[in-house]
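Below, a portion of the complex is reproduced, with chain positions unchanged.
A, B and C label the chains in the order they appear, each numbered from 1.
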């Protein structure tokens, strides 16, 4: 489907535009000259705020998109020869066209995961062959918070992973493309989540930004070559102030948290409504801003005539419905009505 | 130097902000939902316009920055084992932290160049060893138009390169980060320049955009894996409409050409003024938006107290002064007065 | 365990030394000077023979080891952005330390396989997302003949894969580290197997060579950059005649086939003997030169005191017992007696 949807899209949180406050900050940053590549006051303020909210002892780096953040973040932690342990459903494994392998030359050692989460037990199952040169050597565990299926690790789950990794000479990279949604769901600070990682990304684009993400290095020693990797990975923006301004708007007055909380609430509202529609089965706990549901393929087809969303798994007829910072209650209600109508009509 | 310069920066054309028309287009694109990753009307219009102005039979791809465009463009043309011939001064060789080597695994076979330009003769000098597996095998010639030292290839020069390359099984990549300035200087169309390349970039950021570049594939066959490389190279934007909107503004009513022509005129005005200051020697023909000048290091130091610009080559005390779409005549005149004062005062 | 085993090793077919005929050929090649890097009569004869037995229309390339052959072979067939479909048990996935990812930047899309073999159905299950830039794009299917678990594809099975791949724009790479064992088991020619691949390796080291493998390109067009990739992959030998001589000895009078047939027969003899030992369960059909067996971990430990072999899967107490060209019937019988003794003694 091309172009502007006639109704609110439930296709992705990046179908939404830019939050008005973010856009205003971008416009206001367009004043006179500013030094390029980040030596400007907008970027410096954003970096300072990102370090403050995450508690990082290292630096924060603004980058251009989520794949850029993930590849750079993993690259900071991986030895030249090392592999990454991650869930089969991890974005780096399924949705980035093999960028980690292509750019870092690393191998992804995947583990099956029922709910998008990885556990110490699953990690342990991938450690056979350490020290044997014939086997890929895991050096980093990648977790996604919130996960690709809309679930959130509890802080206890994350801490258990961090502890296990620390005890097993593994580093933790946290893909935080939807970190805000997890913080909003858990009701914790970014710093509490960040303390369970060595390097993390903090996503802004899906949270109302126009297009910017951050890579946050928790320990200064891990960031020694970060700025060079950012440049080599083609993630250094020249007019960086326009990236910095976006983060400044989101981090002011916790706009990022309100955006995420609102999107989560809309997903929860959708899930609540679905509970009354027996033809639709919600397949993962609804914690962040996504609802995964199984319904008859004919119902899917009918709904897609008027509504934008993606089929997640054709083989099981599972769809993904996502909300965003700008999804309104009436959007959800209208969508629920359409689902009810379609499923009811067809099942008659 | 951090932040906003007290006076107009002559440091770089990316110290300037975003042209008001571009910013307006970005703001206006922020309307409701749009499908992500380029399936939106803004991007589709931009792609159509880029193909039209370049005469490309292949596709155009919006990317996030200049290094991204260069690496992707080279990657489309390079065999897995091949090397690139380029000028020693080429941006890909000197200013991208080795991104081409890191990301593509290619070798850059550099040639010395007096004025930033490469010639058939210089290329020919790098062809020894073809067919011998011990030698790096050149597959692509990279030219920059306008060059890193502010000069422009004439169409005749570009055509001679293209013809030589075609006769020698070499492909041509054209780094057009400042293509607009070259078109404005030569008084030719983008298509005339593009016809001398197999793949080219068309830079917008230095021309008044907020941050976007295009990779243009002249022959459809060269673009078969383009969209996958863009994704693997972390150059695919999710909210792509905001990139498309920028190009739409620049390509409307030839704003790109007017911006470039104005910047060029400001550089020419600066060069004209320098002709009356004997302590300053202009070292390259001033054709695009840059003036390279040699002056006493003490004069450089004095000037930098009040004015933002970069020393290009410390060993020869050569500086680079750049203009931009928003440099005003009064900025140039004020800067000239400052140069005159500093050089006169010190030489007394 | 270090060094020479007191008894015949059942650890690997590369625990064996060099076949006397191969060693003699190496010694005889040490006569005066010869041009380096393959322009010598030994290598030229080997290449000619390899092309003859495989029916290749392209060239054959001698390389230094099996990983080198696999990475080069895959590299010849893979587009810069493409991924490889292979069995989870594939050597390239489990035993090469991630070399394919590291050197080629490719992603391995693995499929579970009960018997080490891949099928059109399994391949088909990995084709979702073709044409979508977010998904890794499979370009090559890698099969191993004989497989890592000692089974052999029938010609019908291989042809079905080739046909499916041809119909689905996929190329076939065949890892033939133990191609000889498969040909001996099936009773077919190398050419019949090779005709099911686009590029294959033909292993000599496990077949009695000192250390050499061949990469065979079936269609000339696929080999255009082969010699450059061999050099870049550090697989070009300077005193190549000593590699060529090894292949010449193996290809003369079908020594390769006799060696493989003998090794297979010894594995079959071992399997036959095991049929009378109820405490040992053979877990895969014994077709090539390996027997995979499940037995009590305490029995494994006892046996390993005197006999060299590897545990394949600790979690299921599965071991791998391999024969070689120089395994004698008495070695097998002595080993069987030891197994019987150990399992009987402990189970009393």
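As a working rule, a residue touches a chain if its C-beta (ideal position, glycine included) is under 8 Å from a C-beta of that chain, and two chains touch if they have at least 3 such contacts.
Note that this is a predicted model, so its numbers are computed, not measured.
J.: Please state the number of copies in the whole complex; 3 are the ones shown in place.
T.: Total copy number for the complex in this file: 4.
Going forward, only the chains that are shown with their structure count from here on.
J.: Find the chain most remote from chain B, comparing centres computed as mean CA coordinates.
T.: C
J.: Kindly work out which chain lies most centrally, taking the average of its C-alpha atoms as its position.
T.: It is chain A that sits nearest the middle.
J.: Could you please state the distance in Å, as a whole number, between where the Cα atoms of chain A are centred and where those of chain B are centred?
T.: 33
J.: What is the distance in Å between the mean C-alpha positions of chain A and chain C?
T.: Distance between chain centres: 42 Å.
J.: From the C-alpha centre of chain B to that of chain C, how far is it in Å?
T.: Using C-alpha averages as centres, the distance is 50 Å.
J.: Two-or-more-chain contact residues of chain A, please, as numbers and ranges.
T.: Correct list: 96-98, 102-103.
J.: Residue numbers of chain A touching chain B in their complex, please.
T.: 1-5, 8-9, 11-12, 14-18, 20, 23, 26-27, 29-36, 39-41, 44, 64-68, 71, 96-99, 102-103, 205-206, 210-211, 228, 231-239, 241-242, 308
J.: Using the touch definition from the top, list the residues of chain B that touch chain C in their complex.
T.: Residues in contact with chain C: 37, 75, 79-82, 105, 133-134, 137, 224-225, 227-232, 236.
J.: List the residues on chain A that touch chain C in their complex, please.
T.: Counting only chain A, the residues touching chain C are 81, 83, 94-98, 101-103, 105-108, 128, 133-137, 314.
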